[in-house]
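Below is one structure; the comments refer to it alone.
In this view, the complex is presented without one of its protein chains, the others remaining in place.
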Amino acid sequence: MADVKLTNVKKIYSNNVEVLRDINLDIKQGEFIVFVGPSGCGKSTLLRMISGLEEISAGTLEIDGVVVNDVPPALRGIAMVFQSYALYPHMTVYDNMAFSLQIAKTSKADIDQQVRKAADMLQLTPYLDRLPKALSGGQRQRVAIGRAIVRRPKVFLFDEPLSNLDAALRVATRMEIANLKDSMPDSTMIYVTHDQVEAMTLADRIVLLSGGDIEQVGSPLELYEHPANVFVAKFIGSPAMNIVPCRIEQTGAQTLVSLSASTSIQTPIVTESSEQAKPAFFGIRPEDLVVVSAEQESLFSGEVSFVESLGEATLLYVKIPGADDMVIAKQAGTLSIKRGDNVYLSAPAEKMHLFDENEQSYLRKG
Amino acid sequence: MITSSKRTPLTFLVHATVLFLVIIWTIPTAGLFISSIRDKNQLSTSGWWTALSTSEQRHVARAHEPKAQVQEGDRFVIRGNLFEGSAGEITKFGSSSLRPDEFDVGTVAELKKGETLQVLENGDYAFSSPVPWKGSRGDRIFYTAEVPPRFTLENYREVLNSEGLGKSFINSLTVTIPATIIPILVAAFAAYALAWMRFPGRALLVAAVVGLLVVPLQMSLIPLLKTYNLIGDFFGVGSKTYVGIWLAHTGFGLPLAIYLLRNYIVGLPREIIESARVDGASDFDIFRKIVLPLSFPALASFAIFQFLWVWNDLLIAMVFLGNDADHIVLTGQLRELLGSRGGNWEILTASAFITIIIPLCVFFGLQRYLVRGLLAGSVK
Partner (left out) sequence: MGQLASALVTMILGVMGCAAYFYGSNFLLDKIFPTKSGAAAVVARNLRVANNIRPWLFLGPAVLLLTFYLFYPVIDSIRLSFYGRSGEEFVGLANYKWLFGSDEFYESFRNNMLWLIVVPTAATFFGLIIATMTDRIWWGNIAKSLIFMPMAISFVGASVIWKFIYDFRTGGEDQIGLLNALVVFFGGEPQTWLTIPIWNNFFLMVILIWIQTGFAMVILSAALRGIPDETIEAAVLDGANGFQIFYKIMVPQIWGTIAVVWTTITILVLKVFDIVLAMTNAQWGTQVLANQMFSWMFNGGGDFGRGAVIALVIMVLVIPIMVWNIRRANAEMEGR
């Protein structure tokens, strides 16, 4: 029903700051897309441009194959849920949800039916006559979602809808949004967050933005397993991926890199011979590193400068030669390793990442 | 708000200071009110704060004319009462302006040519003379009396009975009510446009409104009067009409109305307005259904101020509405009273108090909106 397509979209504010540069994105009908990125990277701006609240400085936005750059928000078939909920404080829950339909001059009976259906779905029926100020944060959030639902939009837009909720409620509401998506498989949903757990759990595809550019688009696992560059690698996953500067010693089907004079690693990553002797970045996720005994084959070894016990896992901060930053290794359960111990770390070859001097990923074989 | 400072010396200080300020601020009005219900003689001789105490007053009265005399034995006597119905207690009396308190009450004063005068506490006096009284005027009696406090609505009756006050009351309302509502309506629309709509020249307009805030309205009167006369002639209705003064008050009140309302409306949460826009509301819908209800406290507050300004205005009414009976407003009427009855404190005080009553009712009726807030923060 509703594809959303952005072609060469730009946003330049009046003060000549280019907030978004050349965004190209193809969103398919029924997809759940999540925009993530650090604060100020332009997620909200992009969402608001799709909604029509913000003008598009250049490029085209198509919804359902129709260019809608100049179409007002109300006619784009979208509904938006704001971070602050933006409920109308002087209207009851019922009137809040009915507002858009009243504006559209829908018949009373239809309005009533739709509002009640949405209220039912979100367990809001008992609160229909209340004013927003008499609701809890979670209930307000649900009203905001209900208000979006009754419009039966083609595209749902969410701007950090959960960021005002406490942790438990956030999990519950997250699941509710997931259910909502399941019950409306035809609706496209675009969701902005800077919480990567939300992104990973909700998204069909994640769009990772940084400084006005799209860094990578892909399914959560794709971004996790095949980050296109160092930025994505470090943004997705917690703790962030270890990135260690290195030098390419040997190119080919198996690239050999050296982290320091004493440490070289054989990676299953293909490089062209032209890359020979270039600086690069070796990446490995903390959860992929395992502590091995001295005799076994290891990638590198170093002194533990810090141990964090989380209960279900232990984080080791290891100083290794050739790297300025400490390498983090995440081990299941509790360990007897202490600060000052020397540890040997190993990792499966298929979990290794290699980025070129411009921080772009080399393709991994297989 | 600051719960920790409850019941400390500071709190006591706060109570004391506020009480002190409230007293200072109320005293002048209280004085006016008390004065307005005092007896007019007392009013001009003693301060209003003495209203409750018995006052010692010096008075002079004339005895009855000689033709009221009666012969009692060999003497001719004129009797009467100095108070003539009102109450009081005389302490001293005299017959010459040089020594008005020569005699104590009750004594029989020996005057020239065998005449005697006796004045009793209750005001009864008796002039007596061995020969018949002559002339057409009674003699003067000076006396000092302790007069008990006396309150009366006489002053109000006098003011209200005077010509045209009731009518000017209605005239005032006819001016004030539309001159309050119209500018609010016009200003609210303009304030919304300046706060939330995008159009070329907006910044310029905001600047212009702020700039026009400071135009002294006296300056406008001459050019406007000229134009009013032209327009009035054109329609054959004369230059002094109610519509004319409504628009004048609207024009003069607009800059401040737009300025204050825009400040408020700009502070409404942006997301609420955007949300309405996404919901398909046009700017007119947003204004009517979202902004107007949410700005109600601000509108009410401004209404109070505009009402007070218009009601208390004299200048614009004088210039644009005139002084004929069909148009004169309360303040104008009172000014005329002041002109014709200038020295009469009792008229001044009572009439001043009458002008205050309606504005006070408006204030007390609507003050909860003032308290609820004129500026942003209503939708926290």
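Descriptive notes on the structure:
A and B label the chains in the order they appear, each numbered from 1.
In the analysis below, a contact is a pair of C-beta atoms (placed from the backbone, for glycine too) under 8 Å apart; a residue touches a chain by one contact, two chains touch by 3 or more.
Computed from a predicted model, the values in this text were never measured in an experiment.
One of B:Ser129, B:Asn155 or B:Thr355 touches the chain omitted from the figure, and that residue is B:Thr355. Of the residues in chain A, those that touch the hidden partner chain are 66, 68, 70-72, 75, 104-105.
Chain B meets the missing chain through residues 1-2, 4-5, 10-11, 14-15, 17-19, 21-22, 25-29, 31-32, 35, 44-49, 167, 170-171, 173-174, 177-178, 181-182, 185-187, 189-190, 192-199, 202-203, 205-224, 227, 242-243, 246-248, 250-252, 254-256, 258-260, 263, 266, 270, 280, 282-284, 287, 301, 305, 308, 311-315, 331, 334-335, 338, 345, 348-349, 352-353, 355-356, 359-360, 362-364, 367, 370-378, 380.
By our rule, only the chains that are shown with their structure count from here on.
One finds 68 Å separating the Cα centroids of chain A and chain B.
Chain A meets chain B in the complex at residues 51-53, 72-75, 78-80, 82-90, 99-100, 103-104, 147, 151. Across the complex, chain A is touched by residues 269, 271-272, 274-281, 285, 289-290, 293-294, 379 of chain B.
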